[in-house]
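Missing here: one protein chain of the complex. Every other protein chain is in place.
Up next is chain A:
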Amino acid sequence: MISVGQPFAFNCTLPPQTLEEVNITWFRNTNKIPISKNLQSRIHQEQSWILFLPMTQRDAGIYQCVIKTVDSCYRIHVNLIVFKKYWCRTSRKSPTNLSDEYIQTLHFGKDDSLTCHLNFPESCVLELSKWYKECKEIKEERFNSVGMKLFVKNVSAEDRGMYACLARLTHEGKNYTVLNDISVDVRKLEYGVPKITYPRNNTIEVELGSPLTVTCNITDFRDNTNLRCWKVNNTQVNRYYAQSKRIREGYESSVPLEQYIWYTVNITFNQVDLEDYDRPFVCHAGVSAAYIMLKFPVSDPRAYLIGGFIALASAVLSVVYIYHLFKIDLVLWYRSAFLSTGNIRDGKLYDAYVLYPKPQSGSQSHNLDMLVLTILPEVLERQCGYKLFIFGRDEVPGQAVASVIDEMIKLCRRLIIIIVPESLSFGLLKNTSEEQITVYQALVQDGMQVILIELETIKDYTDMPESIKYIRQKHGAIQWSGNFMAEPQSAKTKFWKKVRYRMPAARAPSSSCRTASGRMSRN
C-alpha cells in the first residue's frame, strides 16, 4: 500500500538467492512491453528494482517481475494499492487497514531509537531532514537524529504517539520528499533473575513409603526462555529415575500476571524411599535454584527405636543405682533368708581376727579398748553369732607372739584392722612385728579379705604403712559412727551393716542378728 505523491521502489529478488546470472524484467499487468529502463522516466526499471518517481493514483494495479536464469523462469506478481494520504489532517485520516504506517516500539525507562526505513536502490541519494511527533517538528534535546535513526533518551509513557520522518531523495538531479508515518508504542520491559518463592531450602517431614508431591513456585519476567525443572544429583529427576519412574516431574503451568509470570512445576514421589531422605531435590529456574530435603517425621520408627533405647538405658542405670544404694541391705536380707546356718566346713575356727593398736593411756585409748573388747564382741559375737579372735583377749598366755599370730590367722576368715589417727597409732602399726606379720599373712599368704575400721576420720594416709594404704585402696574403710557408751549397740545401724556385709556369709548359730534390746531383755 503506497501513498500518492511519494517516490516508491520495489526490489524483485529471487529466493533462494543464487549466484547465477539472472535476467530480470518488469511488466505492468499482462502488457507485453516491459517497463522502461530509462532513468529519466517516471516509472522505470533499475537492475532488479521498479521505481515510481513519484507514485500516482493511476499506477495502482498488478505488476509482474519475470526472472530468467539459464535453465528456468520465475514470474512474481505484485499488487500495488495506491491511496491518498492526508498527513496531519485528522478529519480525513486513512483507515488503519489501508495505511502504510510503520509500527515501532520504544522501551520504557531505556534509551531507545526509532528508524526511518527508506528502501531505495543505490542510485537514490537519501538525506533525512526532519522528525515529527504529532505533526510537530521534534526539537527537544532528549531526541537526537543520527543517520536514519532518532535516538530517544529515557523513554517515558508520553513518548507514544504518531511520529513521521521526512527525507529528501535525489535521483538524476531531481529532488523528491519521502514522508514515513511511524506509529510508536511504549512498552515496559522487565528483566532479571527468576525468583523461587517455594521451596526455600527447607525440610519436609514425610513417612517412609508414603506418596508426596511438592510444588516449585517461580515468578519470572515475561519473555524469558529459562528452563524450569527438578534435579537430583545434578540430573533431571525424570532422567535420574528413567527406569523406575518412582519420582517424576509434572508438567509446568504458567499464569501471566501484570508484571511477571507465575510458574509452577511439581515433583511427585510415588513412594518415598529410604534413599530419598537427607538428599537435596533442587528446583531450578534459569540461574536460580532452591531445594527441599526429606526428613523422617518426629514419630517415625527410628525415633521410637532411639527413644526405647534411651528408656532402657535409664532403667538399667536406675536399677544399678538402687542396687548400689541398698546393696548391703539386700545382701544381708538374702543371707538371712536363704543361707543355711551352721559351721562352714573350711577348716577355719574364727570368723575374724581383730587387729588393733596397743592400748595407750588417754580417752582415745579408752575408746579403742571399749570398741575392741566390749562393743565388737557384743555386736558381732553375741548379737550376730560370729566368733572373733581378739589378740590380747583370746591368746593362750605364754605362747610366742609370732607363732600365735601365724597359727591363729590361718584359722580366721577375715581380718579386722582398727586404725586411729596418726598421733595415736604412731609407732605401733608401723613397727610392731605382730601387725606386720598379720597383715603379711592376710595379704600374701591367704588372700584374706580385710575390714578396715577407722576410729576417727583419717584425712592423711601418707604416713600410714604401705600395706594399710593398699588395703584402704583395695577394700575401702568403714568409718566408726557410734558412741563409746556401755549402752547396747544395735547390729542394724549403718556402721554395723557395713561391717556385717564384709563378714562371712554363713556363720553359727543364728540366721540373723538379734536386736540388742531383745538380748538384754532376756538377760
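We adopt the following convention: a residue touches a chain if its C-beta (ideal position, glycine included) is under 8 Å from a C-beta of that chain, and two chains touch if they have at least 3 such contacts; residues count from 1.
By definition in this document, contacts and distances are computed from a predicted model.
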item	value
Name under which UniProt lists the unshown chain, selected from "Cytosolic Fe-S cluster assembly factor Nubp1 homolog", "AP-1 complex subunit gamma", "Interleukin-1" or "E2 ubiquitin-conjugating enzyme"	"Interleukin-1"
Selected from A:Pro256, A:Gly398 or A:Gly447 as touching the chain missing from the view	A:Pro256
Contacting the left-out chain in the complete assembly, out of A:Lys84, A:His117 or A:Lys327	A:His117
Option from A:His107, A:Lys327 or A:His366 whose C-beta touches the chain left out	A:His107
Contact with the hidden chain (one of A:Ile35, A:Ile247, A:Val265 or A:Cys412)	A:Val265
Chain A residues that touch the omitted chain in the full complex	1, 11, 15-17, 96-97, 99-105, 107, 110, 112-115, 117, 119, 149, 189, 191, 222-229, 234, 236, 238-239, 242, 245, 249-252, 254, 256, 261, 265, 286
